[in-house]
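The structure is given below, and queries will be raised subsequently.
With one protein chain withheld, the remaining protein chains of the complex are depicted in position.
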Amino acid sequence: MSGSKKATASAGRNMSFTARAVRDIKKNYEIYLILLPVVIFYLIFHYAPMGGTVIAFQDWRASRPMFGEGARWVGFKHFISFFNSYYFTRVLRNTVTISISTLIWGFPAPVLLALLINELKNKYYARVVQIIVYLPHFISMVVLCGMITLFVRDNGVVTQVLSLFGFPKQNMLQNPDLFVPIYVISNIWQGVGWGSIIYLAALTGVDQQLYEAAEIDGAGKWKQTLHITIPCIIPTIIIQFIMRTGQILSVGQEKIILLYNETTYETADVISSFVYRKGLIENDQSYATAVGLFNSVINFVIVAIVNKISGTLSETSLW
Amino acid sequence: MSVKKVSAVALAAAMLVSMAACSQSSSSTASSSAASSSADSSAASSETASTSSEAASTEFSYPMEGDKTLTYWVGVSVSNYNDNNAKLPMWQKMMEDTGVTIEFIHPVVGQEQENFNLMLASGDYADIIESKYALPATMLDDGIIIDLTEILPQYAPNLYNYLQENPEIDRQVKNDDGQYLLFPFIRPDPLLQVSSGPIVRKDWLDQLGMELPETIDEWTAMLTGFRDQCGATVPLCFAASTDLDRMMYAWETVNTFVNENGTVEYGYLRDGYKAFLQQMNAWYTEGLLDPNYPSSTRQILDTNILTGVSGATYGSGGSYLGAWLTAKPAEPASYDLTGLKYPVLEKGTTNKHGNNVQFEFSDSNGWAMITTQCEDVETAARFLDYGYTEAGHMLLNFGIEGESYTMVDGVPTYTEAMFNDPDGKSVSDTLGYYVRATGSGPFVQDPGYILQYYETQQQKDALALWSDQEHQSTKMPPIVHTTEEATEYSSIMNDIETYIKEQQVQFVTGTKSFDEFDAFIEQINKMNIARAIEIKQNALDRYNAR
Partner (left out) sequence: MANNKIKIGLPERIFDVFNVIFMFLLCIIMLYPFLYVIFASFSEPAKLMAHSGMLLSPQGLSLDAYESVLQNPRVWTGYKNTIIYVLFGTAFNIVMTVLCAYGLSRKGLMFTRVITIMIVFTMYFSGGMIPTYLVVRGLGLYNSRLALIIPGAINTFNMIIMRTAMAAVPDSLEESARLEGASHLQVLFKIMIPVTMPTIAVLILYYGVGHWNAWFNASIYLSDPAKQPLQLFLRQILITANMGDMAGSSSEDQALLAETIKYATIVVATVPILVLYPFLQKYFVKGVMVGSLKG
């Protein structure tokens, strides 16, 4: 940060800000022109909606303006009503549960997979394995959820196979206890291969001389993994982990909406799906926006904290 | 505009329309006798015909002049086969007759509510909205629709006169302030006011040597028999989880509010609800009720009913019972279905809570409104009013003469092609191309439709059984909330209804024990059901005072 500032500052130390700005824009107008559509895009599709969150503090309806006269301001009414609602603790709990379960089971899986693929001696076999494990990533969410729906019905193939092991023959998507496992396992099935790419890339970047040196020192495979491979991909792991932790309260609604039903709301309804139902089905846009804004703010705070911690603990940080 | 002027214009308009109607009926004696024949079967529907012949006018006649185009927001008809109503002969004919081109705006099937909300949020409305997804009163307050009180006499004389001649229907259609906000869907005949009820396998009942069951105990015996002797793996199955609520009627309660002699009660708080849950739980535990009922779909139900997996369900006489009888499997040859009365607890009593029975004015669907963004209110009103004219009545109920119906002994009779589609479409689908009577919409439904639509004796019998109940005494009439009430009511009830839905499933499936029932009721009270009941009560009081 300070580096680039210094560079600019030293160039025009004695000029006023405006003069420097004008000179900079004149000199680099081409680049600014290139960036113009980009900036407009961000203003319209990201910053305008941020402005639109004012309806969280209003009793807004399509017929009323958001700003100026006619806007009906109600302060924190919708937030308070959400905090006092029966659904507040539930959607919060479900969001955290689903998110943490996905993190605990879903995060290590691709790291492990990458390590194992890396250990395959036959590189041709390794390539085939890679091709196959990446495949599910390309299945659309709708098809994935459609397949889940078909497989875990009471006469679905998964249910039938599990019933051999004593599981009841039921539609698993109707059992609130099974929603999170279904969600997490299908996530891993679909994402583990794709997720491993990044670690495999990091593994290829490991200096082969380190291994040769270790071998000369007589270190076994296990020790090499522990002392060379893992340290080498640790930065990647940390970055990935930070990004995941930052999303602890943001579980997307798309997969939830496709899989849940009223039987499983109790464990499946998360903040985003709640916002969707409130805002688009029950037509309570102000309330839904309030819930969404609450979520955005919390997410932001979490990312800031996580980033701070990781910045302190190591050199690796996002910002 | 002065009152005098309005009424003068109204009179002129009314005369004009009836002239049009006269000239049409003179050109086709068949269609005027059709009107009188349908008038025989229903006093109320005869008003349509008499209205138009009473008045006399000189100026207005369909089709209207000029290239008029309106946008019309409405769910797509015959959604299985069609993606735009403009492709349907019925709508094409209506556009031709009225001289108005309609551009349809259709919501995504299955996401009507979202799409509707999104349209409102955008502030960009169609000229005409036919939607049950928001209350007319609220839409008026929000400046989305216009008040039709002065428009109807002026530009919709057919509807207006019909309402004046049927004060009881008029009372239902108006709001508490005496305003007209919509073009209503009217079912003037008791036969049209009920369309669905329990359906069971008749051949299985015969096999078990059982009469049509009347009480819940007999139902249990029937379902057990289906399971043990008829090979039904899922004896009782529904098309949707909410259909299970129909069984509540036996316990003298419903899944909504009840009008108990002028006092509003909430069905779920009535005594019978717990007993209902316990019985459903018992059926569920014994494998009589579909274990997948919370996520069941129409398609699953079709498969189950047709392949002998299920033997009892709930459905409508046309698209369920009728469709199944048409599609009935080759094996067993005796395959047969019958309608059943709603069960009761004590033999010999009559069900009082079949709240799927409608009032004449349907406050649940089918009405059309004109929005504030409509630039040509007259055209919109006249277009909609066409549905209440003689010609419109015939078109919306029977379709196009020579194509979907012919006059047989003065009675409009659907053609053979409607019943035997070469592509194997069901009657409701083939008719859906030509009429709106199979669904709902801004017009007066003709009982002549239902008696033909229900081709089989089983359907006609079922209709008789289903309509045999004392329903209207306990059903909430079409009351109207103010915008303030509606906002408060929906914010309370959205939460409560979601909560009840999911808890009910857990009680039925046994995930929750009945020890927690009191806590469940307590939670409903905590969510402020009392206020919701109070809002309903106030609205009912206002209605009764109309």
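Letters A and B mark the chains in the order given here, with residues in each chain numbered from 1 onward.
The rule is short, and it goes like this: contacts are C-beta pairs under 8 Å (C-beta built on N, C-alpha and C of every residue); 3 or more make two chains touch, one makes a residue touch a chain.
Small disclaimer: the values here were computed from a predicted structure and weren't measured.
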Out of all the chains shown, which come into contact with the hidden one?
A, B
Out of A:Leu103, A:Met141 or A:Leu210, which residue would touch the omitted chain in the full complex?
A:Met141
Which of these touches the unseen chain: B:Pro107, B:Gly225 or B:Pro291?
B:Pro107
Touching the unshown chain, subunit B contributes residues 79-81, 83, 105-111, 114-115, 118-119, 121-124, 297-300, 302-303, 306-307, 323-324, 326-330, 424-426
Just the residue numbers, please: which parts of subunit A touch the chain that's not shown?
1, 4-5, 7-8, 20-21, 24-25, 28, 30-32, 34-35, 37-39, 41-42, 44-53, 55, 113, 116-117, 119-122, 125, 128-143, 145-147, 149-151, 155, 157, 160-161, 164, 189, 193, 197-198, 201-202, 204-205, 212, 215, 220-222, 236, 239, 246, 253-254, 257-258, 272, 275-276, 279-280, 285, 288-289, 292-293, 295-297, 299-300, 303-304, 318-319
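As a working rule, only the chains that are shown with their structure count from here on.
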Length of the line joining the C-alpha centres of subunit A and subunit B, rounded to whole Å:
44
Considering the complex alone, what residue numbers of subunit A touch subunit B?
59, 61-63, 81, 85-87, 153-154, 170-171, 173-176, 261-263, 265-266, 278, 280-285, 287
Can you name the residues of subunit B that touch subunit A in the complex?
113-114, 117-118, 120-123, 134, 142-144, 241, 291-292, 294-295, 487, 490-491, 494-495, 498-499, 501-502, 505-506, 509, 511, 523, 526-527
